[in-house]
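In this view, the complex is presented without one of its protein chains, the others remaining in place.
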Amino acid sequence: MSGKPRLHVPQPPARPGEAPDFSYVEISEAGSVDRPDVNARARDIENLAYDMVRVLDEQHTALGPWHPHLEADELIVALRFMLLTRRFDDRMLRAQRQGKISFYVQCRGEEAVAVAQTLASDPGDMLFPSYRTQGAQIARGRSVVDLMCQCLSNSKDMCKGRQLPTMYHWKRGNIFSVSGNLATQYPQAVGWAMAAAIKGEDDIAQAWIGEGSTAEADFHHALTFAAVYNAPVILNVVNNQWAISTFQGYAGGERRPFSARGLGYGVASIRVDGNDFLAVYAVTKWAADRARQGFGPTLIEQVTYRAAAHSTSDDPARYRPKDEVQQWPLGDPIERLKSHLITEGVWSEEQHAALDAEIIEQIDEGWTEALSYGSMTHGPFLDKSELFEDVFADMPTHLILQREKLRRTREEEI
Amino acid sequence: MSGKPRLHVPQPPARPGEAPDFSYVEISEAGSVDRPDVNARARDIENLAYDMVRVLDEQHTALGPWHPHLEADELIVALRFMLLTRRFDDRMLRAQRQGKISFYVQCRGEEAVAVAQTLASDPGDMLFPSYRTQGAQIARGRSVVDLMCQCLSNSKDMCKGRQLPTMYHWKRGNIFSVSGNLATQYPQAVGWAMAAAIKGEDDIAQAWIGEGSTAEADFHHALTFAAVYNAPVILNVVNNQWAISTFQGYAGGERRPFSARGLGYGVASIRVDGNDFLAVYAVTKWAADRARQGFGPTLIEQVTYRAAAHSTSDDPARYRPKDEVQQWPLGDPIERLKSHLITEGVWSEEQHAALDAEIIEQIDEGWTEALSYGSMTHGPFLDKSELFEDVFADMPTHLILQREKLRRTREEEI
Amino acid sequence: MARMNMIQALNSAMDVMLARDESTVIIGEDVGYFGGVFRCTDGLQRKHGEHRVLDAPIAEGGIVGSAIGMAVNGLRPIAEIQFADYIYPGYDQIVSEVARLRYRTAGDFYAPLTIRTPCGGGIRGGQTHSQSPEAIFAHVSGLKVVMPSNPFDAKGLLISAIEDDDPVIFFEPKRIYNGPFDGDPDKPAVPWTTHEKGEVPEDYYSLPIGRANIVRGGDDLTIVTYGTMVHVAEAAAERVGADAEIIDIRTMAPLDVGTIVTSVRKTGHCIVVHEATGFSGFGAEIVATVQQECFYHLEAPITRVCGWDTPYPHAFEWEYFPGQKRVAAAIRDVLEAA
Partner (left out) sequence: MARMNMIQALNSAMDVMLARDESTVIIGEDVGYFGGVFRCTDGLQRKHGEHRVLDAPIAEGGIVGSAIGMAVNGLRPIAEIQFADYIYPGYDQIVSEVARLRYRTAGDFYAPLTIRTPCGGGIRGGQTHSQSPEAIFAHVSGLKVVMPSNPFDAKGLLISAIEDDDPVIFFEPKRIYNGPFDGDPDKPAVPWTTHEKGEVPEDYYSLPIGRANIVRGGDDLTIVTYGTMVHVAEAAAERVGADAEIIDIRTMAPLDVGTIVTSVRKTGHCIVVHEATGFSGFGAEIVATVQQECFYHLEAPITRVCGWDTPYPHAFEWEYFPGQKRVAAAIRDVLEAA
């Protein structure tokens, strides 16, 4: 450091053409971090924000106090959901490349986050996802056809053509609507949880944002309100190292982990290996119990890696080494759970291949069905007058007139 | 704590009619906190955010590593500034009660914060005050007449009648304009400091907000940007325990001090006895050196007490015990510095009384002079056409026309 | 019936709704124990409990954001923004989120949120306690925007706002909280007890959002206005002895175009009056619609009388404020233009 105040310009460890370097990621030994009681005071468990909760070791064995001891069939269901998420992702990427859908956002490499956290929630808990949390839909049993119809903006689109692909919602499944505006769901989740507490209901809320989005005001509002009212909410920061082209240092992650942001508010904060299904599940369950039992909010940072492009509009080769993902020290979440199950003797490569084939078939069938409900270019289409519906509960006069005007113009020859 | 998630409703320690209780304020022994080098890593000095830097002990002796060892005449100048600030405050309060000015905000009890921190700055450093930082103006040598003219919105008002009383600025004195919108100056101060760093200049920035204002987005933006670019800035949180009617718990201060908010960003953070002139001076000097030498930002929480009403529109007897101020454990900043100087044998009650009398005379003379420049009800007045100046650097056509229209309407008999 | 000022009427509306509907809650800065800096929520926390009337951190964005979440979870929050001048930190959550939630989810999610906020000048509040930002909300599809001009309307419209399943931005012209104000700052203050609209039922009642009110009939010209300016316009019309029809639109969005158009077609003259800065203000929308719908009936151009296109000043308040004289001059000019 110089003696002069020069502007610090955060630098990612490697740029295109350079060798990937993840030495900055501080990683704890699997099983090495204590698991406190869910009623521990935040100030007494600050180490959890700096260590990294991990359950799976390099030999794919689960160990330590955070081991959730799930049944084998539960884990196989989870594996299925993660794989389904990935294959869905693959298919939608292809669909976008083929011009069938306008846009898509993959969650490759982050499947454990959404799937484990959703499975660790109760069905009545409200989930406030980001555009990279599609695994939550899958893990709550949403039909992939419904998701595809949304991506197609077709006649069965749950959003009636009003949202970009990936901006799903599921009222019945208690999954809130994805917003195109980053981080806005964070204080909303806190408010939802406050309402549950006011009503004396048991349900909790859970929200996800990326590490880049922590810079937005809503992150701070959510933490402040969650702390002040001790709201039953889990606030997740999915640190996939990148926010479009900027690495996590641009959100202020160079000196302290994002989980540490919760400590100053007195909010329990945990840093977890985001590619370790068992660890993510365990910390989420802990946080959910804590919230449900009245001990307040938890901030969780999932350390993971955005294995794909930011979105179909992005080309990451412009700003990071192409082979970074291969060097990512926490591996691939699906591979790791699969290997664990094989190590445990409850799964095999053959079973896995069969599952994969089955899922791909399911996706292909789903896609065919979804296409039969139309797309933006091929019917059946949504009724054009849907454009004016749902602005308000009851359509006011001016919208009735505008709808009529549009109809007339469409029919006229000019 | 219950087993159910019930909404937590923060409660101040005492309400009107109840006995004041400040047992929640954690106070360190004077002299007990270590003073690290200014280049220490934030993570290595986190204790400073939880302890309380204090120099003056109960016997008014200065001690410990933070003792700034200022000369006696420097301290007497400081005492004078603090007293001048208080007498100015008293006079403006009276002026408002007499209907001479429309509004006023006192800083009673918080004089050490503004005066010590300003004296610890270099003249080229830019100060971004709140409405309760009038001591900064005084400590930089602003004439009280200028401040009074602003409060009067008269013909010599530096704001040309455009701002409420107390919303001063001083371009030549490097004091930025006070905004009526809370906390907006925080990221501006960071940006100012970034510019200094970009330009390779030595100056640093310093900003003040109240603890209640930390809940605003700008607090988070400022900390994020300061951390990311390692900006040479001091961010002060003046925790005077109250934000209008809500106690500091409503900003999230129940579990951890506001200073701790900086730690999660990796920003050096210090908690200081805000009524101890020497301690405030010392930590500010430390932070200024740190920033100037290129080691980045510091967040400082000044623990103090808002001894007066929020503003002339407020009646604190509605929401807090009348005698709370008497129980405030950190005393009165002026009394404490005065007692220290007397203990040191460089000051006496008589000298103090004489100083006070002199200051009161100065204020009275200033007020007479200021009134001679007019007020909102008595001339001389500002030219009415000033209403249209300074919206832009050059007045656009539509404002020229509006100015003309106003002139005509004023002259017409209707 | 009771005599109420606007503060009491608003308080009564919230009191009635808190008692009537368990899902009603209030959140805002200083609204709880203290009862609000303008006393609009005075006594409500004591009466309805700390879980119904919440003091909030000073973060308008957080207040709106969390209130949206509460509304999604079945509550009917009333969020108070202490001054309309401080609503901007909440603007993103209002525009990007609550205004569009029903639309983007095809009706599956929605948020019955009411945002109350004191607006307008005339109280020596300077630029950060005097603004009238209704136009920037009226422009946003999915929001209803209301501004009452008297206690009776205030209570009836606030109850409708709370009951509405769509978000409502509810502006309260603070200059007339205690009494009608005709634009003359030198006159002694007049309390609402002297005004017929200060008669307010103590119980539940509601007034429809989206319906203008003809404050006074007339044949020579139509004055379209709202909020404090309703009273200024009345005084100005009297001052010049004009037979003016004065329309208090009460709701900016959705706008009651029918009532305005019917009137202007009758009178052939129209002026639009509001406190906010004129340029790209809500008055422009009224003018644009009136000229479209009444073109062949208009005998003179429609004139706007608004705040000047400057920030709201402190010292020149009565030069800035579109007072009686400016409105009177506009009436005269429009009638002479014919």
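For clarity, chains are labelled A, B and C in written order, and residue numbers in each chain start from 1.
Definition applied: a residue touches a chain if its C-beta (ideal position, glycine included) is under 8 Å from a C-beta of that chain, and two chains touch if they have at least 3 such contacts.
Small disclaimer: the values here were computed from a predicted structure and weren't measured.
*Asks:* Which chains here touch the chain that is missing from view?
*Replies:* Among the chains that are shown, those touched by the missing chain are A, B, C.
*Asks:* Please pick, from A:Asp89, A:Glu111, A:Asp125 or A:Glu216, the residue that touches the omitted chain in the full complex.
*Replies:* For the chain that is not drawn, the touching residue is A:Glu216.
*Asks:* Among A:Ala62, A:Ala251 or A:Ile359, which residue is in touch with the absent chain?
*Replies:* Residue touching the chain left out of view: A:Ala251.
*Asks:* Determine which one of A:Ser32, A:Ser143 or A:Asn181 touches the chain that has been left out.
*Replies:* Per the contact definition at the top, the residue touching the missing chain is A:Asn181.
*Asks:* Taking the full complex into account, find the residue in B:Gln106, B:Ser121, B:Gln163 or B:Asn236 that is in contact with the omitted chain.
*Replies:* B:Gln163
*Asks:* Taking the entire complex into account, which one of B:Gly31, B:Pro129 or B:Gly191 touches the absent chain?
*Replies:* Of the candidates B:Gly31, B:Pro129 or B:Gly191, B:Gly191 is in touch with the missing chain.
*Asks:* Tell me where the left-out chain touches chain B, residue by residue.
*Replies:* Contact residues on chain B toward the absent chain are 126, 157-160, 162-163, 167, 169, 171, 176-177, 179-181, 184, 186-196, 198-199, 205, 217-218, 220-222, 224-225, 228-229, 389-393, 396-398.
*Asks:* Applying the definition given at the start, please give the residues of chain C touching the unseen chain.
*Replies:* Touch with the absent chain occurs at residues 61, 85, 88-89, 91-92, 95-96, 99-100, 103-104, 127-128, 135-136, 138-142, 252-253, 255, 276-277, 279-285, 287-288, 291-293, 295, 298, 300-304, 309-311.
*Asks:* Provide the residue numbers of chain A that touch the chain removed from this figure.
*Replies:* Missing-chain contacts on chain A: residues 6-7, 9-10, 15, 102-103, 153, 157, 159-164, 167, 179-182, 212-213, 215-217, 243-246, 250-252, 313-314, 318-319, 376, 381-382, 384, 386-388, 391, 398-399, 402, 406, 409-410, 412, 414.
Everything that follows uses one rule, which is that only the chains that are shown with their structure count from here on.
*Asks:* Sort the other chains by how far their Cα centres are from that of chain B and give me the top one.
*Replies:* Chain centre farthest from chain B's centre: A.
*Asks:* Calculate how many whole Å lie between the centre of chain B and the centre of chain C, each centre taken as the average of the chain's C-alpha atoms.
*Replies:* Distance between chain centres, rounded to whole Å: 35 Å.
*Asks:* Touching at least two other chains at once: which residues of chain C meet that condition?
*Replies:* Counting only residues that touch two or more other chains, chain C contributes 51, 54, 56-57, 59, 61-62, 89.
*Asks:* Got the chain B residues that touch at least 2 other chains?
*Replies:* Only 6-7, 9-10, 215, 217, 250-252 qualify.
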